[in-house]
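The structure appears below as structure tokens.
Here the complex is missing a single protein chain, while all its other protein chains stay put.
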Amino acid sequence: MRRISLTFLPLLVLAAGVVVGARASTAGTTLNLVAYSTPKDAYAKIIPAFQGTAAGKNVSFNQSYGASGDQARAVGAGLSADIVALSLEPDVSTLVKKGIVPSNWKQNKYRGIVTDSVVVFVVRDGNPKNIHTWADLTKKGVQVITPNPFTSGGARWNVMAAYGAERAQGKTDKQAIAYLKSLFKNVSVLPKSAREATQVFASGKGDVLLTYENEAIYANKKGVHTEYVLPKQTILIENPVALTKSGLKHSEAKAFLRFLWSSKAQKLFGDTGYRPVLKSVANSPKYHYKQPKTLFTINSKALGLRGWKSVQYRFFDHSSGIMVRVIGQ
Amino acid sequence: MIGRYALRFGALGYLAFLLLIPVGLIFYRTFEHGFQPAWDAVTNPQALHALWLTLIIAAIAVPANTLFGVVLAIALVRHRFPGRGLVNAIVDLPLALSPVVVGFSLYLLYGTGGWLGGLSEHGIKILFALPGMTLATIFVSLPFVVREVVPVLREIGTDQEQAAETLGAAPFTTFRRITLPAIRWAVCYGVVLTTARVIGEFGAVSIVSGRIEGKTETLPLYVQSQFEGFNTTGAFAASVVLALIALTTVLAMRIFRPKEGVA
Partner (left out) sequence: MASSAAVSVRAPGAVLGRAGGALARGIAVCYLSLIVLVPLAALIWSSRSQGVQSFWDEVTKPEALAALKLTLGAALLVAAFNAVTGTAIAWVLVRDSFRGKGFFNAVIDLPFALPTIVAGLVLLELYGPNSPFGVDLAFQRAGLVLALLFVTLPFVVRAVQPVLLELDQEMEEAAESLGAGRIAVFRRIVFPNLLPAILSGVALAFARAVGEFGSVVLISGNIPFKTEVSSVYIAGQVESDNPAGAAAVSVVLLLISLGVLLLIGAFRHWRTQHDR
């Protein structure tokens, strides 16, 4: 038996090497796209569209999707990436700090933001528990699903939307944080990523799911019997995309990035539920989404939101962040 | 008399609800919507690659652990050397260690900033590529061949081997002609256990894989990504493939099991 394995072992390793090596040496360039969990379907359409253009001919893509924070960490640990498309800016900033993404990644017309969305409430068909406002989420007996803010980008948007909504209704900082505490008392499951959270909700658990609008639309497309409520006050979600230093070495990667802001790609984003950032597409009737009464951003100073850098530290630091105490009750 | 039936139905009922019905559900859910969707779900490129990757990792990990397992077993039983007790403990460790800890320790070692992190800068990708996933799989499946061979080696004793030596046989000949045939069924059983563990590995590999679609997804990882993408048919179809492999392994275990507990 051992003799047999002895003979086969080098042959198998050789064979494996040949196969793996052969796969790698396809003609043309291969670009590595590392993204957060929800835009998978968007890129499934955008990549072939790009490959149909002159710049994208003979370009193949390796794609990896997962929770935004998790993906950023993996890239930091050595996961090959030419283009990173993450849920929120701090995850790109970690890569800047690690020297993987150049510090000038934001310097274009759109400040590096490729898609917009908003935080919405996804409820069961017919909204049986009558959930319309942020206050409804803290009612007794309402089960809320949101991902874990320490791994998921979407979860962080949810938290800041909740906080900002309270501030927008005139509450103080202290009261808004107290609201977060009562909100998380109703949180029954904390999945790792936004996509996983949708999965949990679709499987029948919970009364309301806090998530990106584009994810709500995706769930509906996939036949999940839900509808979504656009709350009166909500946050503008802005998803960044950046080239890494290794991506900069390939003109095809730069072309792909430019393509993401083309009308064609922005329309494809719109088709999968995102709010386009390209004005001409965003204003067209097909992609014109309903605007919430009060739409704020992470930079709405009047509501105590002073940008991701301060918010990330104040709310989501591993040891001293506010969310550590909120979840830890 | 009633006690016997009660015990029987209790035990078998427990097995049915915990084990048989869940596993049966895999087949039901897969073919719920017909054969064609299930077939499509496992024959698309991503699924086929996942299966291929799983088998490639097995093709490397199983022979490696078999080869070194036999050598280690012989070393542990037949030779006294300093640190023997430590080697014994290390061999058994993967049995008791969480796969997450295994994956994470490899991640620390081969990741940027780790002791061997420099390898990736020289173009040798360990993490998020086949080598890292294989190393994780070898780690968790290490003990089985050793643990099966060691008691057999102890039991057969050294008489025959020593007799061969006094008759002038070289050590390798002794091994080939006397030791190997004596342990071959133990080795077979160990190989079956190792293969089962290798194909089923999930936790350690999920930390070091990077989930690059069509590149670093094993079949168990594919099951998870399908489930998360609302493709339940795909997830269950891939699970059927894994369940069939598992059932084959279980059958092989029955055939090669050293002490048969049931007539």
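Here are some notes:
Letters A and B mark the chains as written, and numbering starts fresh at 1 in each.
As a working rule, a residue touches a chain if its C-beta (ideal position, glycine included) is under 8 Å from a C-beta of that chain, and two chains touch if they have at least 3 such contacts.
Just so it is clear, the model here is predicted, and its values are computed rather than measured.
The chain not shown here is touched by just one of A:43, A:61, A:121 or A:150, and that residue is A:150. Counting the whole complex, the residues of subunit A in touch with the unshown chain are 67, 69-70, 72-73, 76, 94, 148, 150-151, 187-192, 200, 203-205, 318-319, 324, 327-328.
Contact between subunit B and the unshown chain involves residues 3-4, 7-8, 10-12, 14-15, 18-23, 25-26, 29, 64, 68, 71-72, 74-75, 79, 81, 87, 89-102, 104-109, 114-115, 135, 138-139, 142, 158, 162-163, 165-166, 168-173, 193, 196-197, 199-203, 206-207, 219-221, 223-224, 227, 235-236, 239, 242-243, 245-247, 249-251, 253-254, 259-263.
By our rule, only the chains that are shown with their structure count from here on.
Look at where the CA atoms of subunit A average out and do the same for subunit B: the two points lie 35 Å apart.
If you check the complex, the residues on subunit A that touch subunit B are 1-3, 5-6, 8-9, 12-13, 16, 19-20, 32, 37, 40, 62-66, 74, 76-80, 98, 193, 195-196, 199, 202, 219, 222, 224.
Interface of subunit B with subunit A (complex): residues 56, 59-60, 62-64, 66-67, 70, 107, 110-112, 117, 120, 125, 127-128, 130, 176, 180, 184, 187-188, 191, 210-215, 227-230.
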